[in-house]
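All protein chains but one are shown in place.
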Amino acid sequence: MIRKNILAILLLAPLLFLKPAAATALEQPETVCIQCHGSMPDRLGAPVNLWRGSIHAENGISCNGCHGGDPKDAANAMSPQRGFLGAPKEKDIPAFCGRCHPGVYKDYLASAHGRALGAGGPTCVTCHSNHQVVKASLALINEKSCTRCHSFERAKTIRDAMSGTEARIVGISGRIAQFQVSGVDTEKMGKALFSVRNRFHTLFHDVDVNRVKNESAAINKELDKLDAALKVIDDEHARRRVVGGIAVAFAVLLAILFHLMKKTYD
Amino acid sequence: MENEGRRKFLGVCVAGCTVAAAAAAGYPVLRYLAPRSGQGGAAKLVIPAGELKEGDAKFFEFAGSSAVLIKTNSGQLVALSAVCTHLGCIVQWVKEKQQFLCPCHGGQFSTDGTVLGGPPPRPLAKIPFTVTEGNITIG
Partner (left out) sequence: MLNRLYRWLDLRYGIGEIAEKELTGYLLPRNINEWYSLGSVLLVIFAIQVVTGMLLMIYYVPDADKAFKSVSFIMNEVPFGWFIRLCHAVGSNMMVAVLLLHMFSTLMMGSYKAPRELNWVTGFTLFALVQGISLTGYLAPWSQLSFWATTVATNSVSAIPVLGPTLVEFLRGGKLVGPATLGRFFALHAAVLPVVIAALIGAHLFFLKRTGISAPPFGKDETANPFEAREYHYQGHPGGIPFFPNYALQDLSSISIYFAVFLAVVFFWPNMPFTPDAFVPADPFKTPAHIKPEWYFLANYQTLKIFPSELLGLSVQAAAMTFLALLPFIDRSPERHPLKRPLFLTLVIAGILLWIALSVWGHLS
């Protein structure tokens, strides 16, 4: 039971993050932050609208989730005693975001990007933007964005190495989900894919071309194994359909034989 | 008359098909009911030698059946099938007498499996084992 539940959670996790959370975000009453800032001009009001289109808004993470403070008490909303943090300084941004994204934070700090923090290197918001944070994808690695600081060449190599893997993971995940809803025990495969996906995600903030390439190759080997396991099931199902076709044809033949035989008695 | 011949031909066809259908239906059921291989105890088992004191016996599942490992008072190790050769009950270790007693019909076996009394027709089967570095490997 418990293991099954874990599997269900693994498989449905992406859905959970999307749909029901969006619903709860809508149900939540507006915070005092938005009540005031929503009607403010320019610098003080703009973040509200940007935030509304973000993955954070979709998942019900509101202003106070990052900036602290009391979203229910207008008078003390921005009081440091209530944990209000305000906007972080440039070099504090990674740690600011890293409170909720510790894994990515670690990966970022270890990368060339992170090592250049404070020395002109990019922070989280350089690529992800600040209030309108959208769901991370490989599309964030693009010519326009990367060429602000350096040539796109190496970034493109990295993206190309990763995009194939990304597509494969999405594809395999879809096939597993399909099997799951037709009664196939996909627990093992679901877990294997989960760990491969995690391993893959740690690559997202790595900017070492060779490491990305090597890791991608290793991850693809793991995906090959999953592909093979899925193929076994596919073959089995194809075999069942052939046998089923024969069985149905056989039943029809019997019906015809019985009918003809009955006719000889008419 | 023509009808007769046709009827006979169809009868043969139907009989053949019915037999085939019965076989086709029977096969899945038979496979479904067949005991699943690879169940029960492992074909190889490692027991730490320290687990067993002199004069004691340790019962365990081995290759889908019951077995027993004893260490005699003289320190000798013996592994035997624990299934009585009479009617298949599981023998018990009588420590005081240093012998096996089958509770079903009073069969008695010595530490090396030979029949000491009662109805059992054959001695208990011996199971090969090796001792390496304080580990007893059965099978």
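Note that the chains are named A and B in the order they appear, and that numbering of residues resets to 1 at the start of each chain.
Simple rule for what comes next: a residue touches a chain if its C-beta (ideal position, glycine included) is under 8 Å from a C-beta of that chain, and two chains touch if they have at least 3 such contacts.
Bear in mind that the values here come from a model prediction, so they are computed numbers and not experimental data.
Q: Of the residues A:Lys135, A:His150 or A:Arg240, which one touches the chain left out of the display?
A: Answering carefully, the residue with contact to the hidden chain is A:Arg240.
Q: Tell me which residue among B:Pro28, B:Gly64 or B:Gly88 touches the hidden chain in the full complex.
A: B:Pro28
Q: Can you say which of A:Ala112, A:Val232 or A:Ala251 touches the chain missing from this structure?
A: A:Ala251
Q: When the complex is taken as a whole, what residues of subunit B touch the one chain not shown?
A: Counting only subunit B, the missing chain is touched by 28-29, 31-34, 36.
Q: In the complete complex, the non-displayed chain touches which residues of subunit A?
A: 1, 4-5, 8, 180-185, 240-241, 243-245, 247-248, 251-252, 254-255, 258-259, 261-262, 265-266
Convention: only the chains that are shown with their structure count from here on.
Q: Applying the document's contact rule, which stretches of subunit B touch subunit A when the two form their complex?
A: These residues of subunit B touch subunit A: 3, 6-7, 10-11, 13-14, 17-18, 20-21, 24.
Q: Help me check something: in the complex, which residues belonging to subunit A touch subunit B?
A: So the residues of subunit A in touch with subunit B come to 247, 250, 253-254, 257-258, 260-261, 264-265.
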